[in-house]
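First the structure, in the form of structure tokens, and then the observations on it.
A selection of the complex's chains, in situ.
For reference, chains read A, B, C and D in written order, and residue numbers begin at 1 within each chain.
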């Protein structure tokens, strides 16, 4: 390599560039200074220090960067800081909710909770078998109703749909995502009353209510996923003399199966926590009912809500159960999600 | 296994837009015909009408007749799916099915149609098709690995193997080499030379040298102006088109003195 | 693990012959009492499942009249026109049967507050009315000070929390205000809070939470849910009285039956509460009714209802509700009357 | 499966591979039975969805009409219907709007962070963590709102009242419990965050590599590249995501019912105890004690909510379609 020292000349492409340590130093300084300032004012608080400190840091960083690196770089830094803080900001409620649920839900996260119903139990003890069973039934049936309809409708939109009908479906699917959940519940309840007489609250009615909420989500996500499948693959299949329906079933669906599963899981997660429609349509019971077409069935969200709303004398026991129910619900969704991811990665297109 | 194609006065439309106008030509069995012409002149559009692949595009339709050994592809009651099984197609960008292994890709045409093959029959078919596409030696040890793991040129040959596995009579290729490097291109050109012993081959290419190298017959397409339909200007033996075309436009195009 | 043994496996140890499902719906104030009763009753009769759905009194009455449930729980009695056979055409009652109201749940309503450093708070009806109508806005208001000479009342805004939903608790609370402080509370008693604006929270739990989590808050809720919150002493006569079950139950005995508005069954025990009754009577009380048919279409349903309601009106049932749900047990006299009415159900 | 649809050939000399020209009267369009069944099924599913929606709408209209046509004195809530529903409609839109204003920028930020800032490996797991928020049931958000968020917001509201009280949004007495419309909107924002994030993230990730590289090759910084290539490409996707979030915010029932201190006023004030209720929460609150026409009245408010959703969606479609020729979908 060059042995003679080149005459010192500034590289044309070196913009003013802040060394990496500047950022953490400015951040720490901003936080400490703000903290001290608040302390001096006698109004120290972690929350306000972090918030004001972050603002001070942002302004300082942008100013420093603007001076050293120029306006464009400063803007870039501002964007980076904003994007990153958006992320941290979003983590706060998440962490808070999860922490809350864990810390309040763990005390009753015991064997009894998963082996007992609330039948004939007052005060402490008891469990949520009846509600877990009910949630699995209602969500399960809703999934069985919504997924085929939703995916087939998405197939229609992507593969067949042209003109008015397709546009109408796309539009009204969007509208359907806005049906308030309680209206879905009222609807399902009214529907079943017509056929099965007054007072019929059953898991299947709850499932119908959930389906009304679930179908549009399945359609939307499935549609997105199917559209991602390259047309080249479809053409490849057609050119082999494969009929359209087989192309869809054997090429398009397998190629997008990962995305489809993820979409279905999102939809399940969206409805599994619904309270209002189940309260109206699936009813309330303290006992285990494993018959989805006869008699009211408890579900976890209803269990959580009613445990909270109808606390008895021993209020803590009811609250504990409510939180454990919430924790269980989140865990169920997590397990479903993980399973879905496993299945999805198993089927995902190989290579690339 | 190879058929004559006769096209009579074919117009192709995309909705209201007439993309190709009044094409009549004949392709003899066991020959290679090259379509050349500037971009947008309707080569792709036209070649797709030879196996009704244009119907995949909403709004596209044809007027006129395409005869395959005398059978009109556009006759009433003709099933496009069956047409496509007789007339195979290979595309510009290699498009193996990403969810399938090499072997499954080759068998796709057969399997997707619900036919059951015995293990030996399918192993046989795989080998035969891959050999036919000059790919056997390169992939014989990894038939079960995903097809998308191959290099571009290999993927394109895999697609050819997939196309010949259903034993078509005609093979259409729309710029099969334009995404490939010269080595792979040469491999494919060699392959085309072999394919014509069994199949009727039609190929669209931008590469004049390629057309000259591989084809027996060359058709030159052009369009009068932007927005006007493309037309077949001249068709003839490759030798004649490249040495002594009838039309001035053809000569201009081939010598690069276009416009 | 706690589920009923399969009927017919011969595992029944209590020898009860009852079996089947009993459906009820209604007042959420009664929810924990019903939970207690159902639990005890199911333990006695393992073949029976009682589903009481605390959907709300109105929903309960609708379900009852529409034939959705066998009995309803309601924090007001059904009106004469509601218990008439015509109105019950699609219910589970026999064609010409009336419905009867049976007071089975009496519970004091506590005025709860959350004010640091104030352990005891005395309030009279007028002050309560002024606080809840927003005329008194500060804790150190002279009117409050006058009644609480010893308390350290801060200069803090009062946040008065009322029920956001239509509720029997509100109806009884506003009835108390309109009867005892009509000058400061010119509104009709109503389940819906009559004043626009102010802090509102849904259900008893919501009110309790709002009061608990707020600063300088006051509200009203079923006394059993007061928990660790401060509970105000209410002026009765010239004393300040803290609620007690006996003082609450006393009001029903001191009140006449409601005879206005039309014909009722002889077994109907709808009361018209007199909150001005003197003595050791706690005036902010909620009385909730079980509503049943005099005669059912289905004899089996009648038998179940009869036996369930019989249990919950019994001394035993009332004691259980008092212990587990904080209700005020019915007096012996009232209990007897209710039992008589229940005996008439068929 | 591959049944030939051709009739026995007349041109015997021709190949037997292709179906022959059929006799007169045979349909021009040949579709195989599998295709017919399959397209029938998928079209049927699409139509079934429309039918379900029509049923829901029909149910709302049928059940809602009595509330609109009955004389006021028969109604449970003795007010002309539109007077009754106006504050709730206002509250619904206002709360959802606030939630959207808070959630969408943050969601775009998170989505960008995951798609363009965070290291790949980290990004996937972060995406998963955010998705998890979507799985938290609304009751839990309700409990969290009452127990954690509302108390946390009390001092903030007092501060706003003291320092920004002159500003109409922060006028009036600060709530002593923190259960204001702003708190409810924050809860809603947190609830719709995952869905908006998930969808925006997907469209961001789909920005063609080509366009990003084109921008970078012109000497764009990362942010400029995002502004130039990613955001314009994703515009319609972001709008759809926001609409989905808005739909959820408009219809959310339990969390609002639990967290909000409702009233029947029309007010923009963010920090007071007196807040407009939302339609969905009002249904949940009032339904238990409604009877006769009261039920119809509530269902009619549901119909109003439905119409609001419809209008919002139409607006969004219109926005998306306005600059269609410049959209990224080419």
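Heads up, the rule we're going with is that contacts are C-beta pairs under 8 Å (C-beta built on N, C-alpha and C of every residue); 3 or more make two chains touch, one makes a residue touch a chain.
Note that the coordinates shown come from a computational prediction; the quantities given were computed from them, not determined experimentally.
Peer 1: Note down how many copies of every displayed chain the full complex holds, formula style.
Peer 2: When all chains of the structure file are included, the formula becomes A x1, B x2, C x1, D x1.
Here is the rule we go by: only the chains that are shown with their structure count from here on.
Peer 1: Which chain's mean C-alpha position is the greatest distance from chain A's?
Peer 2: Of all the other chains, the one whose centre lies farthest from chain A is B.
Peer 1: What whole-number Å value describes the gap between the mean CA coordinates of chain B and chain C?
Peer 2: A distance of 83 Å separates the two centres.
Peer 1: Could you work out how far the Cα centre of chain A sits from that of chain B, in whole Å?
Peer 2: Spacing between the chain centres: roughly 47 Å.
Peer 1: Any chance you could list the residues of chain D touching two or more other chains?
Peer 2: Where chain D meets two or more other chains at a single residue, that happens at 32, 147, 287.
Peer 1: Which positions in chain C touch two or more other chains at once?
Peer 2: 28, 55
Peer 1: Residue numbers of chain D touching chain C in their complex, please.
Peer 2: The contact residues of chain D facing chain C are 146-147, 150-151, 154, 173, 175-179, 257-258, 261-265, 273-274, 277, 285-291, 294-295.
Peer 1: Please name which positions on chain A make contact with chain B in the complex.
Peer 2: So the residues of chain A touching chain B come out as 162, 230, 232-243, 246-247, 250-251, 254-255, 347, 349-352.
Peer 1: Looking at the complex, which residues from chain D come into contact with chain A?
Peer 2: Listed in rising order, the residues are 32, 34-35, 37-39, 41-50, 52-53, 55-56, 59-60, 63, 105-110, 112-114, 117-118, 126, 128-141, 143-144, 147-149, 152, 190, 193, 195, 197-198, 202, 206, 221-224, 226, 240, 243-244, 246-248, 250-254, 279-280, 283-284, 287, 299, 302, 305-306, 309-310, 312-314, 316-317.
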